[in-house]
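Reading through the structure tokens given below for one structure.
The complex is shown incomplete by one protein chain, all other protein chains being positioned as in the whole.
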Amino acid sequence: MAPDYDVEFIDRGDRDREARFLVRDVSPAFANGIRRAMIADVPTLSIDEVRVIENSSVMFDEQIALRLGLVPLTTPDDYEIGETVTLALDVEGPGTAYSGDLVSTDDRVEPADKNVPIIDLKDPEGSETPQRLEVEADAVYDVGREHAKHQGGVAVGYRHLQTVEIVGDADEYGDDDPHILRGVIEEDGELIPTEEFDHDLTQRYPGKEVEVHDVPNAFVFHVETDGSMSVDELVTQAVDTIHGRASELKDAVQL
Amino acid sequence: MELRVIEKTDTELSIEIAGEDHTFMNVLKGALLESEGVEAATYDVNPEQSGGQTEPILTVKTQEDVDALDALEAGADRVMEKADDFRSAYEAA
Partner (left out) sequence: MSYKCSRCKRDVELDEYGGVRCPYCGHRVLLKERSRDVKEVDVN
């Protein structure tokens, strides 16, 4: 009765941030559990408290703080929930303060993207000093359930793997409307992403009438992270959170 | 995770599992339904629309020769097994 999963990669995007993979023989409940765990239960570091030393920019401290909170930070996996790292930012105008200007006390923690604009700082005419932003910020390690800024997975979902059955010839004088299908189809054991035929089944099976069926218990996951960790880390950590809760339940039941 | 037994007979168990949501409850319910000796398993996160109570309550009914609490433990084992298998299948790919 042991589950017997089979995972196969369909494509891996560059920089480890995006991947599409097929899992076979997985129950819908478990597939959804993993999807939800990837979104809400895998913790990441995110700025949560900001100490504003100087802010002569045109935006309020709170607005700047919100923007800093939304910057994805690379997250090592040896942090504990609630643990913090301190970062600093000091930029003077004229010019733009970017996420890449953040300096961290832990060199494994840095902005996942260096080119996220925080705010444009001016050197206004007639002013003695240019606008300046100097802050110190604490990033905290927490889960997406607490705040969306902690979500590691930003575009996580799955579709059924599908098969296409040819049921006959298309009506000769019928409309030649496209038959759009998005996802991955299986054809004689071969996996074909629908991009290959422009998501249009009439291109792949011209003149045929087709029926599309879901392959039971086979799901094509699409996972994209915000850069705080790789897809592999996100998936394995999500599975581990489910495992962790099951073992916690077992321990609690035994008492 | 805090457990609170609400009702318990040999073959029936209602238990509150505080701090969990659909992510884990549905996986657990799914695993229980696949288990030998389990006749019914369900959970409710907002039982009876009872003012403010939103902790999930799991209900398990088992066949006569199976204790419901043992079935729950076996269900937890099964989830762990699934998680281990998924992880190793993913790492092998």
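Chains here go by letter, A and B, matching the order in which they are written, and residues are numbered from 1 within each.
Quick note on the criterion: a residue touches a chain if its C-beta (ideal position, glycine included) is under 8 Å from a C-beta of that chain, and two chains touch if they have at least 3 such contacts.
What you see is a predicted model, and the numbers here were worked out from it, not measured in a lab.
In the full assembly, the chain not pictured is in contact with A, by the touch criterion defined above. From the options A:Val26, A:Ile47, A:Val85 or A:Val184, the residue with contact to the chain not on display is A:Ile47.
The chain omitted from view is touched by exactly one of A:Gly69, A:Gly93 or A:Gly227, namely A:Gly69.
In the complete complex, the hidden chain is touched by one of A:Arg12, A:His147 or A:Lys208, namely A:His147. In the full complex, subunit A makes contact with the omitted chain through residues 46-53, 55-56, 61-62, 65-66, 68-69, 128, 136, 147, 149.
We adopt the following convention: only the chains that are shown with their structure count from here on.
With each centre defined as the average position of its C-alpha atoms, the distance from subunit A to subunit B rounds to 28 Å.
On subunit A, the positions that touch subunit B within their shared complex are 1-9, 21, 23, 26-30, 32-34, 36-37, 40-41, 145, 232, 235-236, 239-240, 242-243, 245-250, 252-254. Across the complex, subunit B meets subunit A through its residues 1-3, 17, 20-24, 26-31, 34, 36, 69, 72-73, 76-77, 79-87, 89-93.
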